[in-house]
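A protein chain is absent from this complex, but the other protein chains hold their places.
Chains here go by letter, A, B and C, matching the order in which they are written, and residues are numbered from 1 within each.
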Amino acid sequence: MKRIFDPVHHFIELSTAEARLLDLPIVQRLRRLRQLGLAYLAFPSAEHSRFSHALGALAIGTRVFDTLVARGREFFGDDSDVAYQRRLVRAALLLHDVGHGPFSHACEAVLGIAHEARTKQMLELSDVVAAIAALEVDPSHLLGLIVGDAATPYPVLRELVSGPNLDADRMDYLLRDAYFTGVASGRYDAEQLLASLRVLRHDGRVVVGVDRRGVVALESFVMARYMMFASVYFHHTTRMFEHILHEVLGELWPAPRALDPIEEFLRWDDFRVLNALDDTQSEAAYALRNRVRIYALAAEFNGERDLSAFERRDSELREQYGAGNVWADSQSQLLHRLPLGIGEEKTILVQTREGVVDAREVSDVIAKLSGKAYWRKLFVRRIALLQNTNRRLRGS
Amino acid sequence: MKRIFDPVHHFIELSTAEARLLDLPIVQRLRRLRQLGLAYLAFPSAEHSRFSHALGALAIGTRVFDTLVARGREFFGDDSDVAYQRRLVRAALLLHDVGHGPFSHACEAVLGIAHEARTKQMLELSDVVAAIAALEVDPSHLLGLIVGDAATPYPVLRELVSGPNLDADRMDYLLRDAYFTGVASGRYDAEQLLASLRVLRHDGRVVVGVDRRGVVALESFVMARYMMFASVYFHHTTRMFEHILHEVLGELWPAPRALDPIEEFLRWDDFRVLNALDDTQSEAAYALRNRVRIYALAAEFNGERDLSAFERRDSELREQYGAGNVWADSQSQLLHRLPLGIGEEKTILVQTREGVVDAREVSDVIAKLSGKAYWRKLFVRRIALLQNTNRRLRGS
Amino acid sequence: MKRIFDPVHHFIELSTAEARLLDLPIVQRLRRLRQLGLAYLAFPSAEHSRFSHALGALAIGTRVFDTLVARGREFFGDDSDVAYQRRLVRAALLLHDVGHGPFSHACEAVLGIAHEARTKQMLELSDVVAAIAALEVDPSHLLGLIVGDAATPYPVLRELVSGPNLDADRMDYLLRDAYFTGVASGRYDAEQLLASLRVLRHDGRVVVGVDRRGVVALESFVMARYMMFASVYFHHTTRMFEHILHEVLGELWPAPRALDPIEEFLRWDDFRVLNALDDTQSEAAYALRNRVRIYALAAEFNGERDLSAFERRDSELREQYGAGNVWADSQSQLLHRLPLGIGEEKTILVQTREGVVDAREVSDVIAKLSGKAYWRKLFVRRIALLQNTNRRLRGS
Partner (left out) sequence: MKRIFDPVHHFIELSTAEARLLDLPIVQRLRRLRQLGLAYLAFPSAEHSRFSHALGALAIGTRVFDTLVARGREFFGDDSDVAYQRRLVRAALLLHDVGHGPFSHACEAVLGIAHEARTKQMLELSDVVAAIAALEVDPSHLLGLIVGDAATPYPVLRELVSGPNLDADRMDYLLRDAYFTGVASGRYDAEQLLASLRVLRHDGRVVVGVDRRGVVALESFVMARYMMFASVYFHHTTRMFEHILHEVLGELWPAPRALDPIEEFLRWDDFRVLNALDDTQSEAAYALRNRVRIYALAAEFNGERDLSAFERRDSELREQYGAGNVWADSQSQLLHRLPLGIGEEKTILVQTREGVVDAREVSDVIAKLSGKAYWRKLFVRRIALLQNTNRRLRGS
């Protein structure tokens, strides 16, 4: 048994076979992918990696699994089924992020291959196959959980690994990102939420939901998610450098197909990208490496109804500084997933005295906050601002 | 100089004259009034007193004052004015709770004298008069801040002491109550909020508001307030014993007028009440002292639209168990104060690039959460439940 | 099942039979005994009760028990034995402090009956007998653990409840007192220590010791203990008021025998004492209630070799101010218990690769810190200091 210390979850224990999984190069590589990508340029201490997050997701996911079993033993088969599912969900959480490239989303956008597809390729590498075999877990079950396969025989575990709401991935990263940035309001009542999770039967499906005593903790979870988006994930400095990064990756990988082979892809990580910048001549590469803020924030609009104000200001700025000098960033995020279409799969369900209901029925706060939140920002190149000022000075 | 250690604000420093204020029996008595009244019956560790809260309010209020002065020197007169106002606001925060009786609201309801009136009487006690004189502060200014006198020459300080939103009282008690109960989601981004507070000029008035960079921190403040009401302040166990307490205080003080003289009132504190219960014969007194839950929670409704469901269930229960055995508790709270009527004094204002605006204009979250939150609960006497069960058993 | 929230250990779960134990008036009374007695006069926030400590000891003791069983199943009999011992140790930890009177040691000194004897009497009260019976635990086993009976059939559990070193009592109160005072250096590596505890066989006995990987955590435990004594438990303000308290209790209970009957004893708690002071006329009672510091600290000596310096200064002060105006306080504490005499029962043992050895053999730090630490203080009555100054002024 291996024991690893983590500031968020304290000791995390791994069996010998799990430790072998952890030792795989595809997992050790996660040490070189930062959990928050470029957010360290806004929050200097946000330098934690996907590696510690993978361990954390395993840790909190195990607690969730154990609670669900303790409170709903009938959903998990016999003792050997429970043991198998526990091994399976732990392995899936440990591996859930291996498919990511450097800076994740930017990388995917430039290279055009989803991380799920990469994961599939990796699970076929010979050392990975051997380690999974040693763990006595079916690799297709594992892949099904990670990529969120609708046909998995383990829909409850899939929710824990890649579900849209109550997944261990999110439960860990909110706590972890709040800890490493120091943003106090990013903490939610994890203890209460964990204690309240239940497998619920609803409309012929089994889903992960919460007991009525966990509604306030669920509200805190929704609010913490909002706070982290507002404070950290969509911080204007983070967004600005992500924009620059996109340009840089295009220069760095002029032929995206060259990274198709998984061995080639695996050579890349955040640190290799940062290093490669050093040998690149572009302004963007220099800016990213040395945190030169090429853009200045000109305006922010966070309200739903601000769209027209945002567009108006965007036009004004483009007129004043030239379209090439203005970058309009428009991000949105579902605070609480809504029942979309027929499937209703994205609602959070609550077990009340009167039956299973939608979270919005028992929580005014969740009802009010359901739907999208918006973060729209306008940036102008500093050089254009400067030229403009100079022109004005000369004109006067 | 005296230095006192506090887990929330670390060292709190007092001048010699302030330490003399702290040593007054009316302030030492605050050690025997619990900040959260009966909430320790739901959260055993919530045993902190109004004394440490008074020190905490002084500590955080001083930080707020210093920021407001640093960022808006023009609102505070010359150096000697600033020094005077700093002494004044610190003294007011230290004394802001002295007028409370045991278990605060319950006491006021039974005795029928507001804590503001009690405070006025206390400030006329000879040792208090002498201590205030030694501090070189005008007692009428002090009283004006504590009771929220509209005619005070220091409206900014009045907001810090007894304002409806951004007061140091609230800023401390949220942090403190979250720490002593351990409720994680009760924490807000105090550092960011403190750094963002500003004196703003609006409609010919000066008010305390926030800089646009503080909007997210303000959102966290509104949310933390909600979480503490939902988790702690209106916890069903707390509310149940507050209901019982009301009955007990009526027994204890059959002649409320007897406590009119301030010396008589000052003899009473939480601990004297708990002691007095011991010599009382009633069921309620015994229950309160030994945490006997006379009532069981039968139903909860937290949504705005639940009023009719609540009333319907209330009727059903009264019919089933008898009206005397049912207690309907209906609490509400403004999450974010709204502009009510003409005064508009209760809005939180934000300084943006475009001018001073209502917080709801720049924050969708605050806009959505503005208005009242509801906590409606129905309790039934356990003895009635038991009799009912027995009847049913005999009937079958 | 009952679930209680605690800021130190998060959720603490109790079975129905344990909850009945918790509801006993002798346990609810612990809410009115402060864990740190008068230390709140030095650290205002140290107002936590023995009640939350009793729950905390149960919580951490359960974790210790579960680790000891997981790592040394052979020491605990069959499954039903393990279940019995778990119930037993949890009940013992919940009840371990019920025998204390107001302000604990001072009370014992004045009344002359040890808390162990009181506990024995309480366990014979009819409601207590019934609650223990419902828990299916042998009351004599319970009493044996609490009073540290050498003849108990459960020596390992006795160490957890009332052992001299690695007991759950100490493990909880260090964490709890550090949390509620805010003294950062009082924290030890509880997670590492808990994970390292083992039942060891040594010289034909079974004892609780630590695995070699836990030595550093054990060092942190010894150091944290030292820091709490130095910062909090022997703080000069705390000690001064404990001295005054002794005098006050003597006045309050002129006939100690009157409190011999357990019903009479149980009527007393910290709050009743504080209340009773109000009706007492003495200077000491007034001082204690209103935190009037009758004494001033004149000198402190914390070194082992300072004894002669301390005695010399004591003589000087007595000469100068009169013996009745000087109070010499001399406290000492074993930092790490030593093998005393034949029994060797007070050593901490460590399991190394080479066998079980004394902690001092594998830790230089523990070896160096073993033995007594001293806190000697000299106080002079303020009135005498003042008179002395006046005399000098008149004389000049």
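Everything that follows uses one rule, which is that a contact is a pair of C-beta atoms (placed from the backbone, for glycine too) under 8 Å apart; a residue touches a chain by one contact, two chains touch by 3 or more.
What you see is a predicted model; the values in this text were computed from it and never measured.
Only one residue from A:H48, A:H100, A:R225 or A:K368 touches the chain missing from this view: A:H48.
Here one chain is not drawn; of C:V82, C:I113, C:V356 or C:L369, the residue touching it is C:L369. Screening C:E159, C:D177 or C:E219 for touch with the missing chain picks out C:E219. Here one chain is not drawn; of A:A83, A:V292 or A:L307, the residue touching it is A:V292. In the full complex, chain B makes contact with the omitted chain through residues 3, 5, 10-11, 191-192, 195. Hidden from this view is one chain, which touches chain C at 183-185, 187-191, 212, 215-217, 219-220, 223-224, 226-227, 230-231, 299, 302-304, 353, 361-365, 367-369, 373-374.
Where chain A meets the missing chain, the touching residues are 4-8, 10, 23, 25, 28, 31-32, 40, 43-45, 47-49, 51-52, 55, 179-183, 267, 271-272, 274-275, 278, 289-292.
Everything that follows uses one rule, which is that only the chains that are shown with their structure count from here on.
Taking shared numbers over all numbers used, the chain A to chain C interface scores over half, which places it in the same class. For the pair chain B and chain C, the distance between C-alpha centroids works out to 34 Å. Spacing of chain A relative to chain B, judged by their CA centroids, is 38 angstrom.
For this pair, chain A with chain C, the centres built from the Cα atoms lie 47 Å apart.
Within chain C, the positions touching two or more other chains are listed as 5, 10.
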